[in-house]
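The other protein chains are all here in position, but one chain of the complex has been omitted.
Letters A, B and C mark the chains as written, and numbering starts fresh at 1 in each.
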């Protein structure tokens, strides 16, 4: 790889050991992916996970003196103070989250603890070169904003934050952003939830290919686009998509394919979505809880749930995960009161895939998020997956 | 104007008196601006101002039963609870802000109280049709994101939020978004502050024309773009600009001008910026305070100030206005402690142009914002305008 | 003789009154709400009262916040104009006049501008889109 003088300085340890390790990793990545050179990044997001490996990596960097040049926003761990009020958190889990917070603070991260930074505090403009890890973030950055990021891991994104550079390869390059397969959506896409199914169904038919959607509604909500990307990337490692007439690099079909022909055309039918739905959901029955916000709900989604439960009583506990800003807004607007009165609550700064949810292990819940169900298999939770309205009805009845 | 059945229903009072008034105003606007029809908006932002007229208008709507279909984010009034701790707030001002909060809550607004919604909670995608009032917002939406909004007033934006429609005219139409004048920037643009001066200098040479900038740095920060738009729109009513190679509708010069020739070419020199700087600033001397965040500072800007005052002592009080999320982040990251230790503070949910600042009337301060100085003339405050670094030095010395 | 001119309704209403002409754009915030007297330096109406007049002017100016506030203060004190005849209305003028129920028109026959003089008595029927100089 061709490195600038400053980059060579980083690699030689001129900027300290931490920066040196980060640059070493990035040069190795550049070599692996045949990058010619590095480019500056202007934004980064690290999928903090509060797992031991995550903590180990970031502490290692901090101890080596690393400090981020481009402060990354970070994913949620869990809201210790909240969960200590409602359940028992082990000494070990407490210690881990406190160490995680401290390590990310010390490395110079922006402590957003939110998995939808692209809606809130870390929004790129068209064409900006960035490094985002987090499965729902990468497709949003690439597809919806037309900014550029590879499918980073937490580690590689942290390295980019530290050095302020990323190797130039993959989705940073024009030619790799072109659509590959035309996806003709024959199924009727009625709500944000259908985008979850669509995102899950497409990779069944084409792996690792960039899809170009036609015949979907042309004014999708941010939640719809978030859902689509999150599922595409979780189920199929697809960090970019085009929707003709919606995403900025797909003003027309030709634009999306950069003038080439599609490698393939697939259709997605009503039956495809139903099949996927059956596949991902656990069977119905008595439920113990409802859980939303994987990825974090935005204020419109919170408002929707709040209206549904207004003046009603839930049979099972309902949690909505959000950013702290969304919780604050929900409080100001009265939604939090409404939810709490019905027997629900908003949990901010918290991820689904964290030990704080232990009190729900072995139980069955409803959620609108396939991703949530996917990640919690290893934590032994069962999930019936439905759209939000059906989930709420189920939560009021206690079964589905 | 051609109205849909639903729009006619609104105009006929089918959806209540409040929606009817809003639609009536919008039809009048459509007629005035020769719009053929209405289009749906997917986002709105209302420049709540907490002035009597603002309150009167929104209360009138609330009393007529209006409820927003597209919940708008809103500008800051002032943070009553904060200011009650540090100064005296008159009974009347207290009553007004409480009524303002209530009225906007009742009309169904999202109570962000932030003047940079486009960086935080109300981010459009390319091509989206929206209605934003607030001078720094409109240019950001149009120029940086390539979404579309006219230069709305608080009232017209609120009407759009209520009806979910806006008349189709002006910057919503392709042909009106094309660049008109080529601005060749010969002056060296060194930092975010220079964009303030640039934004102020351009309308001196061309009023109401859409500028296309060339020869400015191609990786401007969000603050730089915000400053540029805020000043263009404050000083010259210019709600859209292009920067070639930066903004999405200006991939090339031809793209920015939509294939036509520029009507005019102007150059901006070092001297132009200096002249503008002399014109807008009050003369130096002893100062009593420093004030930042008009528009609200983002976390990077707060971090910058925090680093500058770290372990130092300010001679005069320093305030940074931010959103509540930015304040929370600054708290988590230790910036707030650093600022407070030096004698500064962060004030969230507050605008410069509010009666809470009465304790500074008749005094002289430093700021980096021409807009701040512009709006506070009527409140009898003097402002020396410098870049942030010079402001901080002055705040440490107590004079400039 | 009474001449009738076509115009276009911005805000409905039928009203009679005396014309006051301004060649300059108008910022209502720079009108003293207690008296209705224009206090803006070097304005063509400086020192004159707009209270109760049918005001003819090219367009508004100043930020939308101060403009709205200026109109509101004048309305509350009762020292505002009776109606507006504007060349280039903007969103504040339109929204404020409708909510204040003040008759406003634009797109008036060019001949009206050639004939109208300060103090002319006018019947303005904004609702039906015409006006008469009496």
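The rule we apply is simple: a residue touches a chain if its C-beta (ideal position, glycine included) is under 8 Å from a C-beta of that chain, and two chains touch if they have at least 3 such contacts.
As the structure is a prediction and not an experimental result, all values here were calculated from the model.
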item: Omitted chain - touching chains that are shown; value: A
item: Residue, one of A:7, A:54 or A:93, that touches the chain absent here; value: A:54
item: Selected residue (touches chain absent from view) among A:19, A:112 or A:133; value: A:133
item: Candidate in contact with the missing chain, chosen from A:25, A:39 or A:253; value: A:25
item: Hidden partner chain, touching residue among A:79, A:156 or A:281; value: A:156
item: Interface residues of subunit A (partner: the chain not displayed); value: 21, 24-25, 28-29, 31-32, 47, 49, 51-54, 56-57, 60, 133, 135, 150-156, 159, 234, 353, 375, 378
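As a convention for this text, only the chains that are shown with their structure count from here on.
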item: Touch-based graph of the chains, sorted into line, ring, star, complete or other; value: line
item: Central subunit by CA centre of mass proxy; value: B
item: Distance between chain centroids, defined by C-alpha means - subunit A, subunit C (Å); value: 55
